[in-house]
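With one protein chain held back, the other chains of the complex are shown just where they sit.
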Amino acid sequence: MARQALNAYSILIYIFLLLPIGVVVGASLNAGEFLTFPPQGLSLRWYVAFLNNEVFMRAIRTSLWIAAVSMVVSGIVGTMAAVYYVHYAARWKEHMRIAMLSPLLLPEVLTAISLLFFVYAIGIGTTTMFGLLVGHVLITLPFVFMNVTSSLEGYDPDWSTAAQSLGAGRWTRFRRITLPLIKPGVFSGCLFAFVISFDVFTISFMLKSIGSSTLPIQLFDYLKSNYTPEAAAVSTVSIVVTILVVVISEKVLGLRIHRF
Amino acid sequence: MQSASARPRAYLLLLPAAILLIVFMAVPYLNIFVISFRNPGQGTPYADGYTLLNYTRIFTSTLYQGQLFNTLWIGLVTTFITLVIGLPVAFQLGRADLRWRGLAYGIVLSPLLVGIVIRSYGWTILLGNNGVINRTLINLGVIEFPLPLMYNSLGIIIALVHVFLPFMILPIMSAVQSIDPALVSAARSLGAGRVTVIRRILLPLAMPGIQAGCILVFVLSLSAYVTPAMIGGLRVKTMAVTVVDALLDTFQWPLGAALALVLSAIGALIVVIFARATRMRWKVQ
């Protein structure tokens, strides 16, 4: 009895969670000129409109590019820091952890403003994408760090020791033993970094340079003055892209995990 | 266990992250603190010389005080609601024997994979005067005129609860997962009923997750920009919206910096009070 009530309740919450997303997807198929409910027939016209809208297409390209760069940079920097944290850090371990997670613990608005002031203070300003990229790397770094750290916690240091006793040098140990074993963590950390960067708003909003609007910024600006379902079509494509990235990686990742 | 000879150069692993965090986090945060004491500029972001004016302006202006109060209120209510509605779900998800667990977990995670602009956009479609909810209710004859769901704190809270619910559920879920099921059996064998088990065993052990979830949601609510900006429109402004506008539209850097710092400081104070009150062990989970 209690269990059934709990199940019913949970299903309500799941509906609540999916509702706005479902509504956006539904709205994108609206044939009408404006967002109306109930919809005036089904159509893919707004997808066509979106695909022909160079502003949105450029925003998607910018987003993907920034996400890829911050994923690679965070992936490398975060993995190195995680290896240090788990295997070498001794005295200031907890402090180091908090410092690594600080971009996540501090309000994003404050970080964004600080960085904005800083790039102006050092004379770069927002004429280039430098500040924007740094902001994205900072925001995504904790996700790589957390994922790699947790996969390293399951890593037995004796594996490295055993490899060393068998004659493997430092780099060989990392390449042949450590990296393959923490790959799932590195992989999911990078995946997180990519998805987070793709969706980050405040940092991008404050630090964007001319012509470097990411997709969320472009969508936000567009929605200030437009009410056509084109925005819903853009959103749906963005959702599908993210889900595809995650599902495909999960499959690949899943295979890797099953190998050992 | 590491070879003693391996240690000296290990810090090189940390170097890139350290440089990144010091140069682009620590220094900018110091910088913003300094700028908040600058004189306001004429046509420039700020002028020479230092002043306390930016802070006194915040604490004497009823406009800013009202916004500050409203922002904190929205944050607290959002946190409370996410806790109340998220707790049962988190407990259910934490159970290993749940069928459809993968699917349910995916649904809880899904909002995180969908951009915050898109989610807020979804809520404008739902909550607007001509939105899905009002239209449905009018067509069903339940109401005659649209309910005011948007452009007010209610709308902002509804959307924020949705946006941040996963951040409440996930930490609690992982805390619940780490509870040894044998503890529940042990408590039952000692004569504890279902409710007692929840109250005396599960809730205390899930406490670190609950604390982490509450702090996360509260901090995120305070600094949320997109959702209040899109749902609140021009009528209801939270502090984060005011700050961003002050910086990007009117170029009042010192004031914007002071506003952001005051908001963050008050938020931090509330977090500390909360942590003290719930006897939180200070460890970032």
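Order as written gives the chain letters A and B; numbering starts at 1 within each chain.
Just so it is clear, contacts are C-beta pairs under 8 Å (C-beta built on N, C-alpha and C of every residue); 3 or more make two chains touch, one makes a residue touch a chain.
Just so it is clear, contacts and distances are computed from a predicted model.
*Asks:* Between "ABC transporter ATP-binding protein", "histidine kinase", "Heme exporter protein B" or "NADH-quinone oxidoreductase subunit C", choose the name on the UniProt record of the chain that's been left out.
*Replies:* "ABC transporter ATP-binding protein"
*Asks:* Among A:Glu33, A:Glu94 or A:Asp158, single out the residue that touches the unshown chain.
*Replies:* Of all options in A:Glu33, A:Glu94 or A:Asp158, contact with the hidden chain holds for A:Asp158.
*Asks:* List the chain A residues touching the unshown chain?
*Replies:* 156, 158-159, 161-169, 172, 176-177, 180-181, 259-260
Heads up, the rule we're going with is that only the chains that are shown with their structure count from here on.
*Asks:* Hey, how far is the Cα centre of chain A from the one of chain B, in Å?
*Replies:* 17
*Asks:* For the complex, give me every residue of chain B touching chain A.
*Replies:* 1-3, 6-7, 10-11, 13-14, 16-17, 20-21, 24-25, 27-29, 31-32, 35, 45, 85-86, 88-89, 92, 104, 107-108, 110-119, 121-126, 130-132, 135-136, 159, 162, 165-166, 194, 219, 222-223, 225-226, 229-230, 240, 243-244, 247-248, 253, 256-257, 260-261, 263-264, 267, 283-284
*Asks:* Quick check on the complex: what are the chain A residues that touch chain B?
*Replies:* Those in contact with chain B are residues 2, 6-7, 9-10, 13-14, 16-24, 27, 35-38, 76-78, 80-81, 83-85, 87-89, 94, 96-103, 105-111, 113-118, 120-121, 134, 137-138, 141, 145, 157-158, 160-161, 164, 170, 195, 198-199, 201-202, 205-206, 215-216, 219-220, 223, 231-232, 235, 238-239, 242-243, 246.
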